[in-house]
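Some notes on the structure that comes next.
Take a look at subunit A:
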Amino acid sequence: MAQRITIDPITRLEGHGKIEIFLNEEGDVANTYFQIPELRGFERFCVGRPVEEMPLLTNRICGVCPEAHHMAAAKAADAVYHIDPPRTAKLLRELLYSAFYVTDHTTHFYALGGPDFVLGPDAPVAERNILGVIHKVGLEIGGKVIQARKYGHNVVEIIGGRKVHPCTSIPGGLTKGITEEQRKEIEEMGKWAIEFAQFSLKLFNDIVLGNKAYVDLILGDIYTHRTYYMGLVDENNKTNFYDGKVRVVDPDGKEFIKYLPKDYAEHIAEHVEPWTYLKFPYLKKIGWKGFVDGKDSGIYMATPLSRLNASDGMATPRAQEEYERFYSTLGGKPVHQRLATHWARLIELLYAAERWVELATDPEVTSANFHAIPTEKPTEGVGIVEAPRGTLTHHYVTDERGVITKVNLVVGTTNNYAPMSMSINKAARSLIKKGTMVTEGMLNMVEMAFRAYDPCFGCATHSLPGQMPLQVTIHDSQGNPLKVLRQYC
Partner candidate 1 sequence: MTPNAKPKFAMYWAASCGGCEIAVLNIHEKILEVDANFDIVFWPVAMDAKYKDVEAMEDGSILLTLFNGGIRNDENEHIAKLLRRKSKILVAFGSCANEGCIPGLANLSDSRELVYTAYNTITTDNPHQIYPMTSYDVPEGEIHIPTILPVLKTLNQVVDVDYYMPGCPPESKQIAAVIDLVISVLEGKAELPPKGSVIGAGNSTVCDECKRIRNIKSIKSFERIWGIAPDSSLCLLEQGIPCNGPATRSGCDARCPAAGAQCIGCYGPAEDVEDYGARLISSFASVIDSNDPEEIDKILDGLVDPTGQFYRFNLAGSLLKAGVPAWKKEKA
Partner candidate 2 sequence: MTEKNDVNTTLTGGQEKIGVYICHCGTNIAGVVDVAQVAAWAADKLKHRGVVIARDYKFMCSSLGQELIEKDIKELGLNRVIVAACSPHLHEKTFRTACSNAGLNPYLCEMVSIREQVSWVHTDKVAATAKAKAMISGGVERVRHQVPLEAMTVPIHPDTMIVGGGIAGIQSALEIADAGHHVYMIEREPSIGGHMAQFDKTFPTLDCAACILTPKMVSVGTHPHITLLTFSEVEKVEGYVGSFTVTVRKKARKIKEDLCTGCGICQEKCPKKVIDDVYEAGLGYRKAVYTPFPQAVPNFPVMDVENCTYYEKGTCKACEKFCPTEAIDFNQQDEILTFQVGNIVLATGYDLFDARRVTNYGYARLPNVFTSLEIERLSNAAGPTNGEIVLRDGKTQPKAVGIIHCVGSRDRNFNNYCSVICCMQSLKFAHLMHERTGATVYNFYIDMRTPYKDYDEFYQRVLEEGTLFVRGKVAEVTDVPRIPAEKGKLIIQVEDTLIGKQRRIPVDMVILSSGLEPRKDSYETAKKFGISCSANGWFTEKHPKLDPVATMTEGIYIAGCAQGPKDIPTSVAQGAAAAARVLGKIEQKEVALEPVRASVIEERCSGCRICNGLCPFNAISFHEDRMVTEINPALCQGCGTCVAACPAGAITGTGFTNDQIMAQIEGLLLLNIGQEPVAA
């Protein structure tokens, strides 16, 4: 009689992720199901709205990374009107976006992903959170983390009008520019952000890389998958968050495809399973082969790690150094160990900070030429940016008034749904064996498997990002609970 383990967010009623682990007669893992229990239907109710509202409406897909949706939507809207915004508008948008990246990556590393390393996977539950981190590494760091978030949001507010859900991007550019005073302020904050990023990398070095147990954990097979990797790159194949072409490399690190946003539908398709609301994107050319990795499976990943794997380097000097150190330390490209994503994320943090200052010091950034009035007949457009949690694609079709008739969204976290499912499956299989007693720490290890992806079901469906508190209920064959274990991040 099959035994069954339900790993279920305590807060499952909010509709977060939910994991079903089925054991076979022997007590080994037979199968796992990672379910996403919500759907909001943006694709439907955005129909009928004027396209210029999409940057505002799709903001509300996710309050953690509204900037990503704001940008993807704005770029798609530009495309719909066949207009190329003035350079100043692009500078400002990317500047806002870089500052946002600093905030977002900081939040994940210190509040969500970090605790596992800083405090250790099996540290007491109650401590394994941001406050725990602060206690361990000292209060002034807590201050720094808050500072980093503050600065990032300040820039978002200066350029985007608001801290959460910015409102200034419109077809053809922005509704406002910035003054020289504001530019100076932004530049100063940017410089501080660079220091903070470097500090964070050092922290990772000392606490994580300095600890053999962690390194082994990172390099261990539990957290390794050979998949395709996706990321946005500039004309020199360097990572870029705001603009460029989408590049996909195969598990051997060779370029598989490189496409313009408008061609995304030729390369990406989404698979539907009846037991979850979330779809599983895959590479069309290869096709959906089920939850398996390797070169013959269309499953790909889009995370900080993938972006590094998919690029030939970083466009800023300091980040480039870290990029090289990253691969030399982990034994060359591509890196398949999922936990390395945390490190990759910090390298991106540094890049974002450097880019921030770079853009803030561009002479054209304060120009008054921040909007060009669209004149062409609106038709159809695709906008792609790199959300922190993966390549974000917005695709709109409109009528001649620029009113939406079709919407398609392939959202950051969604890209990683299949790989996450596999990671969970693999982690579960390797941890839960016949006769083993399922422990709380063990479950956190399972959880770490997908926490590395920084999954944001805010984006995917709209529950809350990163937070995947788990509960394990072991049922006997009659389905009566034998044992309940809980654990939280």
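Keep this in mind: contacts are C-beta pairs under 8 Å (C-beta built on N, C-alpha and C of every residue); 3 or more make two chains touch, one makes a residue touch a chain; residues count from 1.
If you want to know what made the cut, all candidates are chains of the complex that A comes from, given by their letters.
All values derive from a computational prediction rather than experimental measurement.
Visitor: What candidate from 1 or 2 touches subunit A in the complex under consideration?
Guide: It is 1 that touches subunit A.
Visitor: Touching candidate 1 in the complex: which residues of subunit A?
Guide: Against candidate 1, the touching part of subunit A is residues 2, 4, 10-15, 18, 20, 22, 30-31, 33, 35-41, 43-50, 52-53, 56-57, 59-64, 66, 81, 125-126, 129-130, 146, 149-150, 153, 160-165, 167-168, 170-172, 174-176, 264-265, 268-277, 279, 281, 288, 371, 373-374, 395, 401-403, 406-410, 458, 462-465, 467, 469, 471, 486, 488.
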